[in-house]
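Of the protein chains in this complex, all but one are displayed in their positions.
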Amino acid sequence: MRIGVVTFPGSLDDRDAARAIEHAGGTAVSLWHGSDNLKEVEAVVLPGGFSYGDYLRCGAIARFAPIMSSIIIAAEHGFPVLGICNGFQVLCEAHLLPGALTRNQGLHFLCRDQRLRIENNSTMWTNGFSLNQEVVIPLKNGEGSFQCDDETLKTLESGGQVIARYLGEDPNGSRDLIAGISNARGNVVGLMPHPEHAIDTLTGPSNDGLTFFTSVLHQLVGRA
Amino acid sequence: MAKIVVEVMLKPEILDPQGQAVGSALPRLGFTFATSVRQGKRFEIEMVGDPSESQMADIQKAAETLLSNPVIETYVVKVEK
Amino acid sequence: MAKIVVEVMLKPEILDPQGQAVGSALPRLGFTFATSVRQGKRFEIEMVGDPSESQMADIQKAAETLLSNPVIETYVVKVEK
Partner (left out) sequence: MNLDTVSQAQIDPDHVQPFRELGLKDDEYFRIKEILGRRPTSSELAMYSVMWSEHCSYKSSKVHLRQFGEKAPHSEALLVGIGENAGVVDIGQGYAVTFKIESHNHPSFVEPYQGAATGVGGIVRDILTMGARPIAVMDPLRFGLAQAPDTKRVLPGIVAGIGGYGNCLGLPNIGGEIVFDETYAGNPLVNALCVGVMRHEDIKLAKAHGTGNLVVLFGAKTGGDGIGGVSVLASETFNDAKPTKRPSVQVGDPFAEKVLIECCLEIFHEDLVVGIQDLGGAGLSCATSELASAGSGGMNIQLEKVPLRDPSLSPEEILMSESQERMCAIVEPSNINRFLAICKKWDVTATVIGEVTDGERLNITFNGELIVHVPPRTVAHEGPVYNRPFAEPDYIAKLAASTVDVPLPITAAEIKDAVLKLMASPNLADKTWVTSQYDRYVQGNTILAQPEDSGVVRIDEQTHLGVAISTDANARWSYLNPYEGAKLALAESCRNIATSGAKPLAVTNCLNFGSPEDPGVMWQFAETVRGLADACLELGLPVTGGNVSFYNQTGTVAILPTPVIGVLGVIQDVRERTPMGIAKAGLDLYLIGQAGENFSGSEWAYLHGVMGNQAPELNLDVEQRLINLLLEGQSIFESAHDVSNGGVAATLSEMVLRHKIGAKVSLENPAPTLFAETPGQVVVAIEPTSTNDLVALAGKFQIPILRIGTSGGENLIINDADISLVELNQAFTETFPKLFG
């Protein structure tokens, strides 16, 4: 199973996302922001980092990259896309996901091992979790506060689009402690914490993050 | 040579932790004049000559798509001089 | 109820990576109007009634000490309405 990882100028966790895909049993394929060629991958990860320095707004400039036009079209047809941290921000800027990610309430960059509850295990990227499973995954960002209007929030909550919520002390002021959401169809998922940094206990606080990657591989195999 | 100014502010219903932090720092420094503070962005764009009508349309479009995020922000475009 | 606006911009000789990033993104999106872009901050401060003279002095002082960093930035204070 070929899964693409996009590199924008300023992407940082692209190699880590590729490593996680390989650990999960997939084949990671590097995709360059400046080309619209998806290289026949079957899913895409938009990795963490500071695309274009995160100047202006996080993800605001990256969303206009040529690769994004292909991803937007594919995503609208049910193609699986996972945006991690900066990738989540790009997905919101591209309007593939509702809402926006804004400055952490504490105004600092925050790096910590974060407890989460998985609240939807039917998306392409979370089907390997049990419902309400608690996991620990590193969170590291300066602008991770999920914001949206009341209407959108209601839709997200009632439609089961909140896929993960922060547990314990509120890290950043996100509405309803939202850590990750999906689109209505469940193929596009955005997640603020970094599952690619929780693939083994040697380099991360747990291996809980691996399930995001095995989930999509499982899904793709099932579909094929 | 005209200067275009684009002012971008968070919508009132969106949490503004930066503005809040300033708002609570002020009284600590003995400044009591403010009842609320919001923080936004200001872009100064230089261009050659005065903007034509189609350029103005472009500027509006850039402000709406790139310089601001309509999900959380509002913008105002001003032409100076 | 008056609104005070404080505009803070980097001094012209100071590198502005944010403005630069916007400046080089615009033409990639087909917007060719800009010759240069600088990005700064905008504070909207609400207060009760119009500012007295001593309050204006306070606002100036806050702008200089808290809202801007005189080492690299300049500011302008405006009273709206």
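Chains here go by letter, A, B and C, matching the order in which they are written, and residues are numbered from 1 within each.
In this text, contacts are C-beta pairs under 8 Å (C-beta built on N, C-alpha and C of every residue); 3 or more make two chains touch, one makes a residue touch a chain.
Model, not experiment: these values are computed from the prediction.
Trainee: Of C:Ala21, C:Met47 or C:Leu67, which residue touches the hidden chain?
Mentor: Only one of C:Ala21, C:Met47 or C:Leu67 touches the chain omitted from view, namely C:Ala21.
Trainee: List the chain A residues touching the unshown chain?
Mentor: 9-10, 12-13, 15-16, 19, 48-50, 52-55, 108-112, 138, 140, 142, 194, 196-197, 202-204
Trainee: When the complex is taken as a whole, what residues of chain C touch the one chain not shown?
Mentor: With respect to the unshown chain, the touching residues of chain C are 10-11, 13-17, 20-21, 24, 69, 71-72.
Here is the rule we go by: only the chains that are shown with their structure count from here on.
Trainee: I'd like the Å distance between the centres of chain A and chain C, where a centre is the mean of that chain's Cα atoms.
Mentor: Centres of chain A and chain C (C-alpha means) sit 34 Å apart.
Trainee: Can you tell me which residues of chain B touch two or more of the remaining chains?
Mentor: Answer for chain B, listing residues that touch two or more other chains: 66-67.
Trainee: So which bits of chain A are touching at least two other chains?
Mentor: Residues 56, 61, 64 of chain A each touch two or more of the other chains.
Trainee: Can you name the residues of chain C that touch chain B in the complex?
Mentor: 4, 7-9, 19, 22, 25-26, 29, 31, 33-48, 51, 55, 58-59, 61-62, 65-67
Trainee: Where on chain B is chain A touching in the complex?
Mentor: Within the complex, chain B contacts chain A at residues 10, 13-15, 17-18, 21, 66-67, 69, 71-72.
Trainee: Please give the residue numbers of chain C that touch chain A in the complex, ascending.
Mentor: Contacts found on chain C: 17-18, 20-22, 25, 28-29, 39.
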